[in-house]
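Up next, chain A:
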Amino acid sequence: MEDKKTFIDPDLTKRTVIGPNGEDITVDPIQDYFCDALPKKHEPKRAKIFENFFNWARAESIWVLGFGTGCGSIELYPLLTPRFDAYRFGVQMRPTPRQANLMIISGYLSVKTLKRAIRSYEQMQNPKFVMALGSCTINGGMYFDSYNTINRLDKYMPVDVYVAGCMPRPEAILAGFEALKKRIKAGKAEGANLYAENFETYKANQKKIIRDWNMPDYNW
Partner candidate 1 sequence: MSIDWIKLLFTLLGLFIVLNYGLLQYGLIRRITARIGKRIGMPVYQPYIDLVKNYAMRSQITHGVMFYLGPVFRLVGGVGIFMFMPLIYGSYYWSNYSFAGDVILIMYFMFFGMLGMALGASEGGHPYSFIGISRGLSQFTTVEVPFTLAVIAVAVQHHSFSLTEIVAGQQGGIMHWNIMTNPFAGIAAMLAFLGMMMASPFNVVQAPQEIPIGPPTEYHGTYLGLLQTNRAILYVSESILMVNLFFGGATNWVELIVKSFCVFFWPVFVGLVFPRFRIDQSIPWFLKIPLILSIIGIFMV
Partner candidate 2 sequence: MEYLTLQNIGLVTGFMLMLIGLYGALTQKNILRIIVAFTIFDAGLNLVIVALSYIKGRVAPIIDQTTGVTNLSEKFVDPIPQALVLTSIVIGVGVTGVMLTFALRMFKTRHSLDINDFKQTKW
């Protein structure tokens, strides 16, 4: 039987270009284009009072990465409307992962989307939080036996808050924010550090499901 060959991305294989003086330059895309450092654990501040203050600030200023996954993303937009108005709680949408603290996985993740989600997650800076919506992220929900959908998000990235429902209504999400805030204020939302500590496990899980792993191990 034919082996299941891993997909080789031509853009990420080594290639040779000719330099200005005619010399050959070999480019190894993964090595040369991407930082290969692994994530580090960042200890909280020694002084408890500072850490508490910062955690309060983090909790009250949650910047959400506007990355809609699955069908739940449709539930996010009402959050910004006058009826629900998530701004009241210090929740704002940010268009870029660099500036965001919270990633909302708003539903099922196909394998393809998972890859993107992981990238975006890794591009966020410590401290960062993940909120998962709907049953799909908990156990696969209606896609529990799909060939192409993950069942349990927790295996691939540390989740701080699950909001159950199919789909959870905006009120539920608001409640999720409150729960997250509590977690953060209590200093329990150390997802980023968790990810760094158990990096190998997470990576192994991710790689198991993502066959065409054409990206560096950690997306800085």
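The definition used in the following text is that a residue touches a chain if its C-beta (ideal position, glycine included) is under 8 Å from a C-beta of that chain, and two chains touch if they have at least 3 such contacts; residues count from 1.
Per the selection procedure, all candidates are chains of the complex that A comes from, given by their letters.
What you see is a predicted model; the values in this text were computed from it and never measured.
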*Name the candidate, out of 1 or 2, that touches chain A somewhere in the complex.*
1
*Spell out the residues on chain A that touch candidate 1 in their complex, using ranges where they run on.*
35, 39-40, 42, 53-54, 57-58, 60-61, 63, 81-82, 85, 87-88, 90, 92, 94-96, 98-99, 101, 125-127, 192, 220
